[in-house]
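A single protein chain has been omitted from the complex, and every remaining protein chain is retained in its original position.
Let's look at subunit A:
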């Protein structure tokens, strides 16, 4: 029999057992109660307890068995495993029925099980983080066994194209040695991030100042959802916009100014990424500026300061930790942004300071390495995980610093909604 059919059969039988447990448990509890004995719980609660006692251990045994098979590679035939868990569930049913007694706290028992299940769900988020860390680190380590860590961090040539020759045992040929120096990738990433921030921080911050300090309520209610639309546009759409519309415009403008621009220039993805990040910065800064207590504004205005001076010398400095924290989060988002750069930035690792030239980024190389026709064990594919590791560390650091800054801000003004 196929595994699928077996699983289906198993679930069917388990469901049936659960139903039997429910009705038997309830019948027994009702019978006991009808004799006039007072019980600790309702018949339905005893019924649910017997269901849990029947299905719980069986599912647990099944899950445990499959994990042992996957992790340790032990060969347990699926048929035996499932049959075993069914036997366990029958035993559970008997024990559960036995516990249906007047002095048994069925409700509390259910409560404990539910609490346990909920805590298990909460742990999944932790497992996800560990999963990301584990998957990236284990493959990155394999990469660093092939190529030196130092060369990866400081090398200025990224040329993985020849790594298939290495797999073919021709690594000694001087011309064909693959090189994994990540400096040009990070230079490209930081260049595009810088351009994005030059667009997003001024526009986002100024819009936030307008919305929280100047705008009438009507404009505010209209502008907020409009900015949210900007945030809701998928990145692949922004990427298309950058590559098809913005890049040619930039090439034309640069041509009119007598400059040579590549169609994969860094400016187009940078600007479009900046537009994408505007609502991110504006909504976070808006919250922070609104959290600055009104007494400070009133004090400043009472001293005869104009509105502009109040904003410049009182409100913004007070909100600065929050604004910086928003900007750091925005930087971390820009560093990890993938689709815009995959579609609009270049593929060629290029160490240059000219934003009109094509340059590539970390995320572009990750995608290129994993969608290529290389086998998984090749150095090029594994290099994606090494790049991912660096990306993870950098964004994690930025996020943590930003969290610490916003906490300082929160403690200073005792606001709880941030």
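Simple rule for what comes next: contacts are C-beta pairs under 8 Å (C-beta built on N, C-alpha and C of every residue); 3 or more make two chains touch, one makes a residue touch a chain; residues count from 1.
Throughout what follows, contacts and distances are computed from a predicted model.
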{"item": "Protein name, per the UniProt record, of whichever chain is missing from view (\"ATP synthase epsilon chain\", \"Phosphate transport system permease protein PstA\", \"Multisubunit sodium/proton antiporter, MrpD subunit\" or \"ABC transporter domain-containing protein\")", "value": "\"Phosphate transport system permease protein PstA\""}
{"item": "Option touching the unshown chain, where A:72, A:122, A:302 or A:353 are the choices", "value": "A:122"}
{"item": "Option touching the unshown chain, where A:229, A:256, A:302 or A:353 are the choices", "value": "A:229"}
{"item": "Contact residue for the chain not shown (choose from A:39, A:209, A:291 or A:379)", "value": "A:209"}
{"item": "Omitted-chain contact residue, chosen from A:335, A:359, A:379 or A:405", "value": "A:335"}
{"item": "Hidden partner chain, residues of subunit A it touches", "value": "70, 107-108, 110-111, 114-115, 117-119, 121-126, 128-129, 131-132, 134-136, 138-139, 202-207, 209-211, 213-215, 223, 225-230, 232-237, 239-241, 243-245, 275, 278-279, 282, 306-309, 311-312, 329, 332-333, 335-339, 342-343, 363, 366-367, 370-371, 376, 384-385, 388, 391-392, 395-396, 399-400, 403"}
